[in-house]
Structure formats: structure tokens, C-alpha cells
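For this view, one protein chain was removed and the others were kept in their places.
A, B and C label the chains in the order they appear, each numbered from 1.
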Amino acid sequence: MGVRSWIEGWPVYRQLTGTDPLGRGAAAKSDGSRALTARTDTADSVARSVCPYCAVGCGQRVFVKDGQVSQIEGDPDSPISRGRLCPKGAASKSLVTSPLRQTTVRYRRPYGTEWEDLDLDTAMNMIADRVLAARDETWEDVDAEGRPLNRTLGISSLGGATLDNEENYLIKKLFTAMGALQIENQARI
Amino acid sequence: MAEAHPVGFQWVMEAKRRGAKVFHVDPRFTRTSALADSYLPIRAGTDIALLGGVIRYILDNELDFREYVVAYTNAATIVTEEYADTEDMHGLFSGFNDDNATYDQASWRYEGHSQTQTTRDSETQRETAAGLENESHGAPVGGQTERDETLQHPRCVYQILKRHFARYTPEMVERVCGIPQDKFFELARAWTENSGRDRTGMLVYSVGWTQHSVGVQYIRTGAIIQLLLGNVGRPGGGVMALRGHASIQGSTDIPTLFNLLPGYLPMPHHANHPTLDKWVDSIAHPGQKGFWGNARTYGVNLLKAYWGDAATADNDYCYGYMPRMTGDHGTYQQVLDMIDGKIKGYFLLGQNPAVGSAHGRAQRLGMANLDWLVVRDLFEIESATFWKNAPEIETGEIAPEECRTEVFFLPAASHVEKEGTFTQTQRLLQWREKAVEPPGDARSELWFFYHLGRIIRERLATSTKPRDRALLDLAWDYPTHGPTVEPSAEAVLREINGYDVATGRPLASFTEMKDDGSTVGGCWIYTGVYADGVNQAARRKPGSEQSLVAPEWGWAWPANRRILYNRASADPDGNPWSERKRYVWWDADKSEWTGYDVPDFEKTKPPSYRPERDASGVAGIAGDDPFILQGDGKGWLYAPTGVLDGPMPTHYEPVESPVRNPLYEQQANPTRKVYTHPINTLNPSPPEPYSQVFPYVFTVSRLTEHHTAGGMSRTVSPLAELQPEMFVEVSPELAVERGLTHLGWAHLITARAAIEAKVLVTDRLTPLRVDDRIIHQVWLPYHFGFEGLVTGDSANDLFGISLDPNVLIQESKVGTCDVRSGRRPRGAELLALVVDYRRRSGDLSPHYPPQVTTDSADSGPDQEV
Amino acid sequence: MTDETPSNEPVGARFREFQAGLDQPDGQRHRKPRRKGGDGEQLTVPPAEFASYYGRPVLKPPVWKYDIAGYLFTGGLAAGGALIGAGAQLTGRPGLRTVGRWTALGGVAASTYLLVHDLGRPSRFHHMLRVAKVTSPMSVGTWILAAFGPLAGVAAVAELAPLLPQHGVLGLARRIAPPIGTVAGLAAAATAPALATYTGVLLADTAVPSWHDAYPSLPFVFAGSALAAASGVGLIAAPAAETAPLRRLVLAAAAIELGGGHRLERQGLTSEPYTQGRSGRLVKAGRALLAVGTATALVSRRSRVLSVLSGAALVASSVATRFGVFEAGRVSARDPKYTVVPQRERLAESRSTTPV
Partner (left out) sequence: MPHTNALYGPLDPAPDAGYENPPPRMGFFTDTSVCIGCKACEVACKEWNGVPESGLDLLGMSYDNTGALTANSWRHVAFVEQPRSAGWATPAFAGDPDGPAISPVTAAVGARTSTDTGTDPGLDTGSPAAAARMSGGPEFLGMPGAQPPGRGTGEEGRTDFRWLMMSDVCKHCTHAACLDVCPTGSLFRTEFGTVVVQEDICNGCGYCISACPYGVIDQRKDDGRAWKCTLCYDRLGAGMTPACAQACPTESIQYGPLDELRERAAARVETLHERGVPEARLYGHDPNDGVGGDGAFFLLLDEPEVYGLPPDPIVTTRDLPKMWKRAGLAAVTMALATAVAFLGRRR
């Protein structure tokens, strides 16, 4: 940078030579301000989503930059919400990017006093083992009168109501095939 | 609504701007009340008395929308003379069976119908929450009825209704609810004035109505008013359920509930549904009108979706694989079974019962007595860490080194890290696109269950046990993609929608379904969401480019209808009731129904169509029967069957109440579901003695700033800071009475637990004058627990477990308690405090109020002890 | 606190009763007795009634730390020193000149340190030179300091000339230093009055009620205070024979400060902080010390001890005045009364004068 451009970049110079003698606006504008862009404009992609909190079903736009969620805001196209969000919906980015989010499997062995780490594959296999064992142990073929029961009452499930329909469908389908009858959901509560 | 559904409230503000009057009924003055034109403070648990008063006001002054009522409701239908009303039976209906506290519904039936209406007795219906099946259709009843359209017949529904609600006078409303008569009249007047061809009124409720031991009847009462005023099936009308979770509607449509299968098909019962035929026949009552007559089709399509090629006509489409219910297998029964050691393993999928379910202590003790527990969530919620951080650690009831439960915490993918549909509160399915990959080990439920199923099936591949056939024959071949081998949600949605087996062509409507195995459909009411092979739920045509109905945004079940029963928006002749309220009408030139929405009627059936005398099913629906999923095509002011606690709503006190029922000798809902487990002891209520030990009414609800059990808000900094601490709201008068100071501590005690909270003394709560007694109510948010950025005691710990008989939902909006200044004791002293209260309220043996109190010694108003 | 009937006792009594209620075992967090500034005494019926949001301030109290109060003193001292140095230089009082010049440099060096130290981002102090804004007293002050500081520095350093060797390069410096010092000293003195008085505008050009309302007075108070402080230093450090002008200057300084400052107590409600509480005590102490110092200076001609005592009193007076004024502003910003009541009165006045 030459002296000349350095001088010309000096706001005092701009004050003296430009339209803003009091140094209120144009002259005082910084390089940072000149370079400012909305990060929604520079996002790599936008996903059209739906707020995960209550059942109003407000539209959300999820902006992604470098594989990270950079902004979540209301979708003005939604005839339900018209781009608006409540404080919870507005906090969706903080929800999905929360530092408190647990992103690894945690395991507490019987009588344990602390969490331990566990590999996801191992956990899946351990859970499958336990499901099959509990099912075998508590299986009921028929009732006292010989009518079919085809079930286990040794396994329970309680699901939240923020699960997708597709997820609920697979849960119900698998549990029904396993004979695991005792599936419940927030909808009961 | 402004508190818990602020963005939905924009439409209330829009209406207000155009001159609508907004009434808000709530035990405390909320953000909604602040914007309402009139606020009615009410004693929690007395809404039926208020609404019953409105019904009486309508009927006494003949303010009903008569043309609508006669044509579209069962007001004219005549009921058998065996029926006897609460008027004559101290608050019970005819048919009450003392042995199992249920009604034999036979005497409630329509004149001319046979006595055996249902294949299941009422107790089985209660145990299996059969009322839930009616979310998509009415209870089974024959289509042919006797009617008196002059409404003068003494046994016509109109007259029965009038007699039933005769004692719900304004004076009685005041005595029961604590609502002054002026306020009542203001509400009744405004509601009835907005009725008729030109005007409608809308009713909005939330879990403030459902979480009661009489919850279903609350909503029935609202529906009766809306039917009487002609507010159903019309724009600007209806009964709007504001549900609290992103896809809680979807969770009942495609249920993860023990008693339902997708599309509100009942889970088979061991005694009532031994075969496929018995099962489908029990759903479609022979002779009933309407679309529900095709139950066999819906059942067969589901079985085909589950077991694919293995399901054939020869093996009854694998119906034999289905597990059978024998009774109540609901979440509260499960928890009590956990405490008793009957349950081995427990999956928690984005749910936090340690905070969110009634009787938190029972929930935590149950979880501490499992073999294993799988928690899938975004955060380490209370239900995942109960073994080291629960309040029971401090009291010594749970010791980590003695607690055997093996806990797997599996991180879940958030809503932006997976794709799929949510069904929002107006039955609208909206597809979410995936924005990013889930972090670390986080996975969707879709992934978890697909792979769990895959692993289990691999383990069993060589099994010859008959019980494993259902798993091995399961249609479980979903395409997967991506680095995490995620199953395709779209493929699942396509299966839910259904398709033609031979061609693979997605079905456009459930009317295309066949009962011969040639089509597959996982949830018949969702058929059409994948019509033309297009994900209709992903449609995003901007609202500004569409009509107000916005039919091209997402997809609503059934058949993309936005207002159900919208045939009722036209008069019996098919013309709009008025220009202002035009919505769906009969186009005589084209001979079809048309309008802004998809008509909820056969498109070309003219208004003049009258069925043959014995026609049933769809053909039985007349051209002026808008309620096409009801057995008689009518809106039900009176439910001749299917509602277990009575054909009409009746005010019963909450199970825990400081007040003797001023209306009837029967104190509380006689048919409620009771759990007599030692942990579930209840506070005494009149007419029992010692109810004054728990003199105050408490109620709980949400804050705008938090979500349910707090797992998605107390963990999020910008929300946590907005409501950073557990508190209890009390009126200035109660503060004086109990020596509470603003921002000081108080603790609340019930027979189950004692919890502490900061005190907010506020004018927004008021004492009420009930039957010449001053009743104080306190309010608590139920969001707090012991994990997260902000913590506090859980309000749900205070509740016992008493359930509505129809749907087995717990009464967790009202209870009685004592309030004391200062912090609660710690450790063993805490248990001692609760024990002391139990001793003072009777004795230490577990206590359950009697179900029937009609023969109680004191039948008068509550005695002061 | 929530009696059946509304109490008609004085609000102070009601509040004490209410506070007593807070002292229950459960209200721990809010129990700490507040002893700040004798608040307990102020809980009698206050003179003005008005509305506020939970009694909280409308304004943000200044975030300036005591650095700035200190700077008000050191800046004034520097300005006064420069003027005295120049006066002594022009009237041939080399001892006083030296003291004046060193006072100026010391003052301005301390000022610079305090100003930079008070910044939230000290490493960015040079951003002050990005713009030159007449609307910003701090910007103006920055440029004044930027001019004054080097001049005062040069003038002071020139005083070191006699210490340099006679010959060589340094000898040259020894010869040219005095004339440069002379020019620099005079130039510094020329900017000094601005340095001493702009700080009045610095405080007044804020929303802080007691500062803003005092805008006619503050430059005079600060001008007087600056001269008094610098004179005080002179009385302590300069040869007694050369201090005669200082005694006259002290008298003038007292006249300027007291004459210009008497309006501080007469600007309505916002005068309160200048007369009450800690800030009031400081201001009063400043006045008293000024009077004592001035009187002592006038009678101390032959007594070195009295001169030093008088000088010390004058310096202390300046410190007290600066901290008192600074504190008064903070008090006035913290209590919504000083914001709301005068504005209400202004509105009531304009409503009564404008026809409806």
C-alpha cells in the first residue's frame, strides 16, 4: 500500500475531501463494514425444514456453510407461519449446534457410577442381544385358553412426538413383528 | 395460545384486527389473556360446568342454528326408553356396573337399534383406550335411525340434551367454576351471537383439556356447542386442538401406541379379534354408513405392507403374526410393572419421562429397576442420568452402586440432520429436507430401527421357532444411502402411501386400495401423500401465491382436505350458507362438489341423493349427511356408544379436588382408570375426610420460553436465560395467607412428593369464590429437572396417576397440594415430610378415593372440617 | 406488605417494612443489607414522585473507571503547568518555568496512560486518530492532547540542556535546546487552556443528567481547578522567590472555579448529587480545600511550610473536585429520578405554554 492510498484511506482525509465533513457516515465507514455480507447470502445450501418444537408446523430455512448449520430462520413462503418463529423456533440453530449436545455413545454398566465410552457398532449389537434375550425370556405364545398372544411384555418403549412419521412407522412395524406390544408415545401423555 | 403457540396466535391477532372477539378461559392470566377481549379465571378442572352452562343457555333461549342442527346433527334422533340420565341418578347414567366401574352402553342406544352394538365390553374398551380409534371416525353404530325433525319428541337427542344440562345454570357455573355470572353471560352472548349463516365461532383448546380424568368429555362438550351453533365443517369454525409437539398428530396417525395400528386400526385383542374377519368386522359395524365400511381393505393393505410377499389371502395376510392385547399395556401400567420388576428393557426415543410424565418419582424408580435402558436423545436428559443425579439419590431411594439398570445413551440426529415428514396440528404433513450430516455417532431413529431390525433378523436367520417367523417374513428391504447407511425416508413414505403390487404405481387415494392383496398401504389415511410418485408433503408453493386455503403447501390427510366434514359449509341443498362463509358447495351445472378446499364428500353425489332403506357403507350416506365417517352420517350431540363415561358430558370434580361436587352426589368420574399400586397413593377429596390437609389447587403448563420437559430448551442458552429458574406463581392473597415473599422460596407437598420453587407473587392469579368458599390456585411450569443449563424441581413429581377412561391420558392439569414457605427439606427429612402429610390425611396405607360416591353419607355441599 | 387495607404510611416506612419481610430465612439472596452511601438514611419520603420500570435506571451509568476522574485532574494539571511554565518563561522565572514544564509533561504523560488504560481495547488507542470530529469532545481532546503532549514533552526535555556536554553533537543540542524549548513551551501554553476546559465539555456532552445540566459551569470549574492544582504544585516545588504570580493566580483560580461553579447547586433536581451523598461531600471538600489553600497561599509569602501546605491543599482540592464531579454524574445516571423528573417537568412546562 502506497502512502497515497494510505492517506486516501484515512477517514480524516475523506472527511476533508468528501461529502461527510463531520465524519458521521460515509467517511467513517470501515473496511469491515464495506466487506460485510449477510451469511444467508453466502451459504452453500439451504434446506427447507419444519420447526421441531410445537405442532403449529412453522416453516424453517436451514442455511449451511462448510457442512455446518450457519443460520435457521422462518420460511416466509409458509402459509402457516409466514416466516415467523417463536423464541423456541428462533433458537433452533442453538439447539442443533448446542455445545451440550452429546454426540458419542455413552454406556453405564450395571451398578456403575460413571459413564463409559462405547463404540456405536458394539452398542447396536449389545442392544440387539438384549432385545432378543428379553423377548425370549418373556415370550407369551398363547393365553390360558389357548388363544394366540404372540407377544412379549418384557420390552417397553416410550417415544417422543418429534419423531418423523417414517420413523414411527418403522418403530411400530419392527416392534409389532417382534411381538413387543408395549410401545407408547408422548401422544398418550 | 400466545404462551405455547405464539406463531399460531398471529391468526388470532389477524382475526382480532378484523373485529373478532377473543375470550380466554384459564386458571391464571397468561400472555393470551393479555391480548384477549375478555378473560375468565376458572377453577382448574371445571370446564364442563362452564361449557354445560353455555349449552343450557343455547337450548333455553333456542339460540342454536336450527337448520344446521336438524339436518346435520343427531338432534332429531330418538333414543331408546331404557336410557336414564344423570338427572335421575345422582350423576350416573343408566347401565352403570358397580363391579368393574364401567357402563353397559346398551341402554344409551338409538331407538330401534339392537342391544349388541359393539363386540367389546366397556372394560376392555377402557383397558385398550378404544376411544383413540375414533380420532378418524365415529364409533360403530347402525346407519338407520328414527328421527323427529320437529325436535319435540321427549326422547329425541335435543330434548335429552336439554334435560341433561338443565341444572347447569349461570348460578351453578358461578358456584362450580368461580366465574361471576356477568362474565359467563358475556361469553355465552358473544358465542351465540356469532352463529348462523353469516357468522361462525372457533374453539381452541390444548392439553389443558385433554389431561384430565374427564378429558374426552371436555372436548365433547366443546364439540356439542360448536355443533349446536353450526360451527363445524365451516370456515372460521371448528374445534381446534393445539397439539404440543412437532409431529404428535403423526404419532397417533402412525401410532407408536400399544392399542393402535396405523390409520386408527385397533391393535388386535386376544379375545375379541381372534381372526382377520373378526378383527375387520369389529371395526366396520355391519350396516353402518360411511367410508369406515371398508375396514377390511385398510387392514389387508397394512398387513401386506408389513409382511409383503409372505402375506397372502391363504394365510389371512399374516394376521396370525400380530401380537394381541389382553388389557391395559399403556405407559403408566408399564411404569408400575417396571417397579414390580416385570419389565426387562425400555427404549426412550426423544422422550424424558423422568420430568415429563406424571409421578416423576415412580418414573425414576421404575427406570432404576430395569435390566437395560436405551435412551436416544440430543442431550443427556434426566431420564439418562437418573442413576446418578435423580432426587432419589439424595433420599437414598436410588444408590448408583445398587442400581442394576444398564444404560445405553445413543445420540440422536436433530431435525435438520435427517429427512422425513412431521404431521402438524391441522393434520398437515410437511417434508423436511436434510441440511447436514449428523455429528459423531448421532443417528436418526430411522437408522436405529432399520439397523436394529437388520441385526436382529440376521441373528435369527437360521431360527426355526414359529415366534421368529414374523420377524423373518417382515418386509424390511429399504434402500439405504450415504456414509452412515441411512435408510431412505422417502421409500418408507412411499410404503406408507401404498402402491400397486404388480406395477409399483403409488396409489393416489385410499379409494384405490383393494382388499385382495393386490395393493399395499401402510397407513390408509395417508394414501395420496405420494400420489403420482411425487412427495406431496414436500410441496412448497409460497402461501402468497395461493388461496388462503393454500392447498399446494404440504399435504393434509385425508386426501389433502384442510377442513374436515366441509360438506357442512354448504346448506342441505348444497349452496353456501352465505357469501361470507362460502367454502365448498354443489355446482349444479357441472354436477359436482367444488370450492376452495377438496370437498370432504363424494365428488358427484348430489345433495338430493337419498340412500335405499338398507344401504350401508358409502352408499348409505345421503346427499346431506356431511359427517361421512360417522355411522349415521350425523354430528353427534349425543353419543349412543363409544364414549365410555357417558353419552353426554357431565361435570365431575377432578380426582383430587378440595371441593365437593356441587352438581351431583357423584364426585369424580366413576369410570376413570385407577391404579391401585402402593406408590400411587392419592390425596383425599370430599366426601372423604381430611381433604383440607391439601387445601390448594395446583395446575401446571408451559412457558413460551421452554418446551415440555426442557430437553430442548433448558439445554439451549438463549432460551434457558429467558426463564432461568423453577418458580411458582401465587396470588397476593395466598402469599399473605402462607407467608410467601416475592422471589423467596416455597415448597409444595402432595401425597407423592414435595418440591420447591421460587415464589412469584403476581396479580395474574386470583382467588376464586367457589360455593361461598375462597379457593386458592397456584401455577407451576413443568419444564424443570435436574440436568441442563438451568435446573429445578419437577412439577410433575407432584401428580399421582389417574387416567381418562377413553384414551388413558393422565390427569396432570389439576391436583391438590399444600404450600409452605421456605425450601423443602433434604434427604431423609424430605421423605419424612411427605409421610407426615400422608399420616395427617388419613393413615399411611395407600389411599385411592372411592369411584362411586352417590351413596355417600354427606351428599350435600362440601363440609368444612 | 399485602395488608388487607392499603397502608397510608409514608412510603419509606412501607418499604422498610417490606424489606423486613425480605429478611425471612428464605430470602437469602436479597438479604444483604445495602450500606452504600448511607442509603438507609435516604429511605425517608423522597421529594419527587415519578414512574419508572421497577425503579431501574433509564440510562446506563458511565463505564469510565476512576482513570477518567484521575485524568480530569492530571489533564488540568498539565494545562496549568504549561501556562505557568510559559508565564515564568516570559517573565524570567527559570525555576518556576522548569517546574511548570515538568508539571505539564508529568501531567500529560499520566493523562495518556490513564486514558489508554481506561479503554476497553487499549491496543486500539490509535483508532482515536482515525477521524477528527468537532461533535466529539473526546476526538477534539485527542487532537488537543496530540498537539499538547509532544510540545510539553519537548519543552520539558529542553530543561535538561544544561546537563548536556558543552561540545560535540550534544553540545549543539545543548545550544539549540533552549530556543526550541521556548517555542515549544509557548505553543504548549497556547493549547493548554483548551486542554483544561474541553474536559468540561467532555462530561457535559453526555446524557448524564448532572453533567449535562452543568455544561455552563463545568469548563470554568475545571479551568479554575486546573490553575489551582498547577499553582499548588508550583507553590510546593518552585523557589519561593518566584512564586508571587502563583499567589495571584491561585486567587484568580479560586474566583474562576467558585464563580463558575456556584451554578452547580442551582440547576434544579440534578444539583442534588453535587450536594448530597459521597459525591456531594467530595465537591464540598474540594471547595473547602480551595478556600483554605487560597487563603493560606495569600498569607504564606515568607513561610515555606505554609506554601507547601497551601500547595498541597490546592492539589487536594482539585483532586476532590474532579472525583466529586465525576461521581455526581454516576449517581445521577443511576437513579431514574434524575432522568424522568426533569423531563416530566419540561414536558409539563411546554404543554402549559403551547396552546391546545
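Following the convention adopted for this analysis, a contact is a pair of C-beta atoms (placed from the backbone, for glycine too) under 8 Å apart; a residue touches a chain by one contact, two chains touch by 3 or more.
Just so you know, these numbers come straight off a predicted model, no measurement behind them.
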Not-displayed chain touches, in the whole complex, chains A, B, C
Full-complex contact with the absent chain, from B:99, B:314 or B:763: B:763
Just to verify: which one of B:137, B:183 or B:304 makes contact with the chain not shown? B:183
For a quick check of understanding: of B:742, B:783, B:820 or B:847, which residue touches the chain that isn't displayed? B:742
Touching the missing chain, which residues of subunit B? 2, 6-7, 9-10, 13, 29, 31-39, 41, 178, 180-183, 186, 703-705, 717-725, 727, 731-733, 735-736, 741-743, 758, 760-764, 766-769, 774, 789-790
Touching the absent chain: which residues on subunit A qualify? 11, 18-33, 36-41, 71-74, 76, 83-91, 93-94
State which residues belonging to subunit C touch the missing partner chain. 1-8, 11-12, 14-15, 18-19, 22, 30, 34, 39, 42-43, 46, 49-64, 79, 83-84, 86-88, 90-91, 118-122, 124-125, 127-128, 130-131, 133-139, 141-142, 192-194, 196-198, 200-201, 204-208, 211-212, 215-216, 218-220, 222-224, 226-227, 244-246, 248-249, 252-253, 256, 260, 301, 329, 333-337, 339-340, 343-344, 346-348
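Note that only the chains that are shown with their structure count from here on.
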How many angstrom between the C-alpha centroids of subunit B and subunit A? 27
Rounded Å distance between subunit B and subunit C, as computed from the means of their C-alpha atoms: 70
Using the touch definition from the top, list the residues of subunit A that touch subunit C in their complex. 10-12, 15, 22-24, 27-28
Along subunit A, where are the residues that touch subunit B in the complex? 45, 47-59, 62, 64, 67-69, 72, 75-82, 84-92, 94-96, 98, 100-115, 118, 120, 123-128, 130-134, 137-139, 141, 143, 147-189
Interface with subunit A, subunit C side, in the complex: residues 129-135
